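Left out: one protein chain. Kept in place: all the others.
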Amino acid sequence: MACNSTLEAALAAVASAAKLDVNQSAVLTDFVCGYDGRIGDAVTGTNAMFLLFSAYLVFAMQAGFGMLCAGSVRAKNALNIMLTNVMDAAAGAISFFVFGFAFAFGGGAESNAFIGDYNFAQSHFSADDALANYGMWMFQWAFAAAAAGITSGSIAERTQFTGYLAYSTFLTGFVYPVIAHWVWAPSGWISAFNTGNMFLDVGMVDFAGSGVVHMTGGIAGFMGAWIEGPRLGRFDAKGRTQEMKGHSGTLVVLGTFLLWFGWYGFNPGSLTAIVPADGVLKHAIVARAAVTTTLSGGAAALTTLFARRWMTGHWNVTDVCNGLLGGFAAVTAGCSVIEPWAAILLGFLAAWTLIGMNRLAERIKYDDPLEAFQLHGGCGLLGVVFVGLLAKKSFLMEAYGKVEGTPYGLFYGGGGKLLAAQLIGAICIAAWTAVTMGVLFYALQMFGLLRITQEEEAAGLDLTAHGNSSYVFDDGKGGQDAKLLPPDAFQAKAPVKQGTERV
Amino acid sequence: MGVLDADGECFTAIRDELVKLESQGVNGTLLATHLCDLASSLVSSTYGLNTFFVLISAYLVFAMQIGFAMLCAGSVRAKNTMNIMLTNVLDAAAGALSYYLVGYGFAYGKDGNKFIGSGSFAMHDFKSDVDYRNWIFQWAFAAASAGIASGSIAERTQFTAYLVYSTFLTGFVYPVVSHWVWSPYGWLTALDPEKEHLFKSGMVDFAGSGVVHMVGGIAGFWGAFLEGPRLGRFDVRGRKQEIKGHSGTLIVLGSFLLWFGWYGFNPGSQVAIADQVSAIIVARCAITTTLCGAAAAVTTLFAKKLLVAHWSVADVCNGLLGGFAAITAGCAFVEPWAAVLLGFLAAWTLIGMNALMEKFQYDDPLEAFQLHGGCGLLGVLFVGLLGKEDYVEQVFSRGNFGGLFYTGSGRLLAAQLVGAIVIILWTSLLMGICFALLKAFNLLRISQEDEIAGLDLTRHGGSNYPGDDHHPAKLYPPTALGQAADSNAKNVYSSKV
Partner (left out) sequence: MGVLDADGECFTAIRDELVKLESQGVNGTLLATHLCDLASSLVSSTYGLNTFFVLISAYLVFAMQIGFAMLCAGSVRAKNTMNIMLTNVLDAAAGALSYYLVGYGFAYGKDGNKFIGSGSFAMHDFKSDVDYRNWIFQWAFAAASAGIASGSIAERTQFTAYLVYSTFLTGFVYPVVSHWVWSPYGWLTALDPEKEHLFKSGMVDFAGSGVVHMVGGIAGFWGAFLEGPRLGRFDVRGRKQEIKGHSGTLIVLGSFLLWFGWYGFNPGSQVAIADQVSAIIVARCAITTTLCGAAAAVTTLFAKKLLVAHWSVADVCNGLLGGFAAITAGCAFVEPWAAVLLGFLAAWTLIGMNALMEKFQYDDPLEAFQLHGGCGLLGVLFVGLLGKEDYVEQVFSRGNFGGLFYTGSGRLLAAQLVGAIVIILWTSLLMGICFALLKAFNLLRISQEDEIAGLDLTRHGGSNYPGDDHHPAKLYPPTALGQAADSNAKNVYSSKV
């Protein structure tokens, strides 16, 4: 499409045919050739805006995690967990800036198959390189923060803040970026974008990160929660589960809704561009990803609603919220490559996966205040595998630029190669995360940096580690002030009559 | 757009001309290819931009569900919060499924008639991106409509009843109304310059004061009317008793989120921004929406100060939302000063409706009928009076109709009136029957015992705000944690209880 010398010659010939003089001929050439740049500008602007606003939406998920976590824990630990959510984004930004992004995407196609090694601290920023520009950093940072946010839910209410800082930095700075490199970088060993050396002819298809983000976060959380053990009182002396309710259903719903809102950046945004450079109508894929995301979440919510009603006799809003999120975590891998009806099926399966995982966790006395491992780990795995079964060929070709002959979903007759790639990818993600994070959590445990003392746990982290309570009540009749002033301070004036005085 | 629409044709037409120059040494094919490549990349950029706009607008409209949930939660008593928030989650979640299966087909299916659409059920014939993006956008609207109704019947309705009416509303009642007004095939619509319109005008409802707000509000009215007021809302002598919501903070949070989402609802309803005319319309919608809501809020502030001597934040929030509900029909068609005027009127409409409904002992915890029904109706009629002819022409690409005060002709006003009346009748009939049937089968209202105990306890398995009574001290013998821990824990807890 570029305006080259052949084209300019053609224009000059037109000019001479029309008997134009030199100046007029130049006007014509400039006019036509000028389009290249101007249309390029419009395309660049649209794509830049799409990427950035998707990043902002993904960031909004931090607000959602913050509220969901706060509502799901007891009031005495609310400040603690919200601080971890703030730091997932803030401390995560620093560590992802300095090395995380370089480990994940540095070096583009030149880096090795296991880890990136270039562009630390954005030292080799390039506006033209799709993998080294600022917009891409914003988008990937928001993802890294989400992974850390998942983990902090699993270990809530009983973890030292120092322990949190250590694992969070390690996860966002190293463990997660390496996985992102494998699956999403052009040189990653299992990446579907690795055109030079395609694993099983197809690579692992994890569009927005059911495996890369959700399984990583969930499994990291599992290792932490497993090593430190359940909260005091979660299982009684005979091993029966005791309900430990979060302190506010309102915050759970608020957080869930904000996550839903943000997921529209997470899934559709993962196309990272909405105007094609290669003629494929990307905007169609983006819109379809939004549709499948919505339907999977909706189906999971509804399934959970009736399943829990049937099992417990209640219409339970927090379970519905968790089911909804399970549906989202599942559809994240395949949102661009499955059909809408398959998304509904996936949502249905995700709801039952979560219910089953919760049963299992109870059986093995695993305590996860946010159900983060069950939800993100379990439904995330389901989503990764599901792509191997029901990825549609034409969608795969659109979204990933695959050519004719690519393996696709088993049930569509695309052979087992994609399913195999998905399974191998899932196993490697699980193994890598379990080993690295397991070692870290175990080391923290050894050095007495992981779990708080029983006294602290009973009193609540907010009081012991944060010197405060999230909720300071006053009685509306003076409260703190009255105590500080001499009792006769107000005697000169008439006593207050509540509500009678209006100004 | 002309040539830009038809990429293939562009190529043929241009090439045919340029090839004639080949004898002069012009490489006509190359030139034509280049020019048509440019055209097609511009087209795809435009497509991408419009899709992006529609999607972001849909996300903002979805954010209104967060707003509804928080507003509703704050406006009811603590004992019923889980119930109402669950309905808000399901408005979006279950609404997605019913809108997927049937709703979208009834509304925009291409094989329908003037009255109802058909086809596109379960997306079976979805092809282009336009279908997908439209679905997302319209689904968010359907959810909003159901969200409005759930406010009216809060605190006293069985959950089964909610499931039934909500599915019926998003799956059938609302889609049919949106087919009339927003599908180019509908009998009320002002779209499609080629066809005959009602009174040579058609009903003009840009973002749904009638289609969404009136439908939701009136559906809520029938539910609330048929089940009667909450226990204790009117005392034995029929005097109103204040039943306050449990959290002003949540009311403000919800109102702000609704305000935020309304920028998707109103400006987004242009569903295109990649051309100058659309861009102007979108920006104007944003302005009129802001000014109308603002004027309504300020009017309510001072009106309530005069009437009840308080600066009341919950009333200001409702006034604000009343302004938004009113401007929704005309945001693209009225001038900024008219938006301010409309906001002023909307505030008084809401105050008047509230006073009236109190007379009738009608109880609506969220004032949803008064707000969305009353101010929505005001907004629909207002366009008939002050819809500017030029602006109407910008949107519909056909001129010669507009508000009474600009054109001197009452055709648009008449169409608005007919539309409003038909919407009222249709919604009343269907939702009235639906709620009456529920009532007849005893599925509508909860028992008095349940109402006093609160829905959260009786239907949802516990309180929304459990106290901290799960602390380990109860599960272990006092000595288990050591003396220090124990006394520590006791201090903390005793100060909290």
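Just a few scattered comments:
Which chain is which? They are A and B, in the order written, and residues in each are numbered from 1.
The criterion applied here is as follows: a contact is a pair of C-beta atoms (placed from the backbone, for glycine too) under 8 Å apart; a residue touches a chain by one contact, two chains touch by 3 or more.
Since this is a predicted model, take the numbers as computed values, not measurements.
Of the chains on view, those touched by the hidden chain across the whole complex are A, B. The chain omitted from view is touched by exactly one of A:F97, A:F193 or A:Y412, namely A:F97. Checked against the hidden chain, the listed residues B:S152, B:S269, B:T290 or B:T328 yield one contact partner: B:T290.
Where subunit A meets the chain that is not shown, the touching residues are 14-15, 17-20, 24, 27-28, 31-32, 34-35, 38-42, 44-46, 48-49, 52-53, 55-56, 59-60, 62-63, 66-67, 70, 78-80, 82-83, 85-87, 89-94, 97, 121-122, 125, 127, 133-135, 137-138, 141, 161, 248, 251, 254, 462, 465-474, 476-485, 489-490, 493-496, 498-499, 501-503.
Seen across the whole complex, the unshown chain contacts subunit B at 1-4, 10, 13-14, 17-18, 20-21, 24, 35, 38-39, 42, 45-46, 49, 52-53, 56, 60, 77-79, 230-232, 235-236, 241-249, 252-253, 255-257, 259-260, 263, 267, 273-280, 282-284, 286-287, 290-291, 293-295, 297-298, 301, 308, 310-313, 316-317, 320, 336-337, 340, 448-449, 452-454, 457, 463.
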